[in-house]
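Removed: one protein chain of the complex. Kept in place: all other protein chains.
Letters are used for the chains, namely A, B and C, taken in the order the chains are written, and counting of residues starts over at 1 for each.
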């Protein structure tokens, strides 16, 4: 580490995308880079993007797997619009990703993979490495496959296994480029492949060889360093939204000293919540893999009725199936959490791609007037706190609560400051009731919640169900006025939550004329764009909804302050429907449904166009 | 028919309610009165109201079955707010209905039924016939049971069967009261009971005895006549919404020369559509009673894919179950009709009661942005035309079309002018496509519809499904821009229907400041109230939506003309959400969820209060 | 509070007016259940009746226990969640032939193979009662109803064979016309550890009147039914006895005479591990065969909720009771000072 180090440019942030075939181990490479950078103290944000198939056809564009990571010495909130560096392990990866690389960006290419066969599979008519199509980039072609093979020769693997180490070779190159130490990844290899010493050895050789080649061959004209970020003091770990959500559900149950029951049917991108929770039997977690989403919802209601902290998770099509039983949960006023990790729809849509298009579904997708609470975490880490919040609301108001996550939050990772137990909210639950006075639908004056009495409590036997019940007594009732009353009460109960949740906060420049509204998983891009707009263009304010139903109590007041309201969301205008219908205000929307998060730049452009 | 006839008062309209135990045959009595009055040339409107149970406990209030009929010499649009005459066959019927009888109204009571036992079952503390609780009414107490027994004695029935004729005795009384001839009912009895001569005889005796008793005993101080209405010339029949809907579906298929496939799972109040259609095998109707609503929807899509005119029908909870497959219908852009006969919700709710609370469900109750067309008939008879219209839109735009009927339309009857075949719209369908150029998602420039190619057509083999497809070619596509394009196209296609449907019409006084908005089955009450308000109170305008998605093209223009917008609907504010979100206008709403239609009087009061 | 031992039938009658049609078979079943409950020695508050939708599914309202009237066809899933949350409740699931075998067939299948310790009573009236008389999955082919005026074209499903294929560990059949047989069967079902499945022939007097009279009317009952008794030969018949013999795999019914060799008669054994015998019994359908009633099969098999609890315990034995700090700190962490 001689000269090069001295000339390293210091960057505030950098974005790399690793792209290759599904079999090339790009997700692993990305995760290694992420962990090393996190440990170095950078703030990070990642965006994995993989094909729908388990093993899509090798070498084809649909088979490309990508992992983007942004790391920075400042606070960041998105994985970056476009990469500064693209690592393309084969022609298909190049084809699928080159449009995103910034002009002048660094393109690291595995030359060896640009064979006739691979070019054909990628549907390239001619070899893009020839000709001048890549002239706007700084192209570094490396014979990655063969150099890896040479480097790992001494480990004695067969050709195929040797080749498979090339992702670590590539990682070594990029580690050098950004001045990252190898230790953490070397340690990881030791742990992971301890039982397969030849593979362990080979991967370590590949990683070092890549690093050294970059150093000695001086293949990069510029090299960089990204100092550590001024993160809040504490212990951190990387966390995805799904992991955080699973932990939040467990934590909520623990905080209330209740068992957690999670009923679910596997579906992309929600399955990992089930997987995470299934491993936690020693936390008293009862997972139930149901035969379908209807049964998962039924079991969740059954468990809530039985006194457990009950939750279910799915993605959009699964909500369709749950919807009838969700209506019953509303009618019987039982507490539970329903997680919807949204994906691109309609119908099967694009299961591995992100979208925010189930907001109106969870608001209105049931027969009858059937209000429930809807909340949406803004970042992967917030999935933890919002899971706890969901249970708090559920048991306080005796209502199902929907958490709207999405594919981007679910699989995206960010550093997560491990919370202090003492800082977590307390959740208190009581099943107490006096047999002398107990009535199933006697409501708490403040919350309008009915009592949560569970089978097993003597003297409180009663019957509930989906037929309209008379308020207080809970007997089946067809009385016209009672139905009106109950409909109103169900609505008021949910509306009343508004006073029990944090006020809507204005970010950016509160004195601007224009207010940007957004919700859920787009927070990072919105915040970044709003901040950037305020520094580069002019004043703009923003408010990001984490509470969708009800809206925070001050929402009308906030909106009233602004002349212009812009709504940004990853769907065809759903928050917009809620905002307009609630506040009867004209709005302008930036709507994107491409299976991808917002780019900061496109938001800025939209702000500019609407800053009349 | 001597004196009495001479002193008959002539009325423009009258409203009678027959109420008794479920076993008392009140629905039959009501229907007989309806048919006779219709044949006499009155305009009529009916409202049957019966318990959820097949045979609710005899004598109890939940077991009361009622049938209200309004008949008139003028055009009428509702079965009347409150009856002028109430026939109460037992204490429970009295209890359940007396609050509705107009002050000074005529109350005909079966004295015999006011036994201790029955009073107890009806939860009366003391006998209401004693004391002065009924003083505001004109009470006519008759020993209906015993008089019937005597009257039918010669037919030789046992006591129980003899008693069961008392509904015809009551009908006879009321026929006399309103000067209706007995012939039609006598004929009906002959037809119905031809095979049971003793019962046939007894019922005829009872009917005549009731009539004669009223005549000779002069039990009514006033008697009436209601001249015929100035109805449009033609042949009429009585029709319920469900009957009309079934006929409309059949007619649509016939008009297009296609077989009708109707896949359904029984559910109140939609089952009768299945029953009607099951009888029509000779029309080529294929009904399929599926194992559940999911399968019914799947089969409907399968049949549409196979080239049939395919429809399914259900009520709200069934829509929950259909919703996932409805998303697939949208994604595959196949033509079909989905009927939702709404009932009071949420959840199981009050299955036999009417409500309009599934509007937002059918609009938004699916994952992803998944627009489809939604229409709603305004009267029972219109269910016929709207069923045809639904199929016209479905095949023209290659989209599922939802028909929102409701329990009130479904079971309510009105005179229906039998249409001339020549006046029905022509529906043309083509499956033609040229194998040389055919592409599954090549769209018609105007309608944006894709071609309706069906299996069996040679050279056009292709594959469809729920994964996003690329526009034109129809291959599975994860391309970001294609998903955006397809999402937009799906939305535009539905939005484009606006230009192909009748403009929104303004009724009442178009020059008023206030516009009343309503939709679907409330038309009759709204129209009546608006007319009455214009004559008695002041100018008011109204516009009634039959097309909910999209709204007719001129809707914005209509709304823009009015200072004040009032929305009236039988739910907790659903059209309101659509109107406000689309037009960003403040509104005031009259929302009723009591399982019953609007009363004209309550609408008038609401108009008055909001006519500031 | 309530002590199971001292309860009476009356204690299990709720204050709700029973709303079935006069003469409906559901009344007799309700009475039999209310009569059975005190014998189980379970306190009222530990008993939950869960149902779907249908006439039969109104059942929970009439029981003075905990009750949950859920949605159509899905009762097994609610029962599953309830048992997971609270394994020591006595859970009774009430369903109908439509609720349990039409819309709810899949949940029934999975509940049975999972073997929750619950009791499932399927009221089979071979019709949809609540929706006013459409044919159901157990209606006979050719059945004319409102939705099949020219006759149903569907082959009915045999609930017992379905339950057996679903790996049910307890399978029985009883009928509303025999309170004593019902009571005995319900007691056996309650005693079984695991899912008990009981088909009940039930008379819908309004829409499928006397559908089972050919089988269970007092006049024909003894000839048309085989009352299965553990260890007893398979014999029907009041005057002349009819015995069931095996020819290869085929059941053959022969009149027993002085000469018949009783040792050749099939003897009832509901505890066979293999489902073959129970399937054989179930294939005996009316009118070709007298109809077996009683317990077809009862085998021991682990219950779902017990196996689940065992995993929780094993995990806690191995890793200690989970602590949130450990969970939060799992995986790679780093510190920012």
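The working rule: contacts are C-beta pairs under 8 Å (C-beta built on N, C-alpha and C of every residue); 3 or more make two chains touch, one makes a residue touch a chain.
Note that this is a predicted model, so its numbers are computed, not measured.
Note that the absent chain touches A, B, C when the full complex is taken as a whole.
Of the options B:190, B:461 or B:481, the residue whose C-beta touches the omitted chain is B:461. Within the set B:39, B:225, B:488 or B:509, the residue that contacts the chain not displayed is B:39.
The omitted chain makes contact with just one of the residues B:117, B:181, B:194 or B:234: B:234. Check C:82, C:211, C:226 or C:308 against the missing chain and you find that the one touching it is C:308.
Within chain A, the residues in touch with the undisplayed chain are 53-58, 60, 62-63, 265-268, 271, 274-275, 278-279, 281, 287, 289, 291-293, 317, 347-348.
One chain of the complex is left out; on chain B, the residues touching it are 35, 38-39, 41, 184, 228, 231-238, 247, 250-251, 254, 259, 261, 263, 280-286, 288, 290-292, 294-308, 310, 324-325, 327-328, 332, 418-419, 421, 435, 454-467, 475-476. The omitted chain makes contact with chain C at the following residues, 102-106, 109-110, 113-115, 137, 150-151, 153-158, 161-162, 164-167, 246, 248-251, 274-277, 279-280, 283, 301-302, 304, 307-308, 311, 314-315.
Heads up, the rule we're going with is that only the chains that are shown with their structure count from here on.
Between chain A and chain B, the centres computed from C-alpha atoms are 46 Å apart. With centres set at the average Cα position, the gap from chain B to chain C is 39 Å. For chain B, the set of residues that touch two or more other chains comprises 62, 317, 347-348.
Shown for chain C are the residues in touch with two or more other chains, namely 53, 71.
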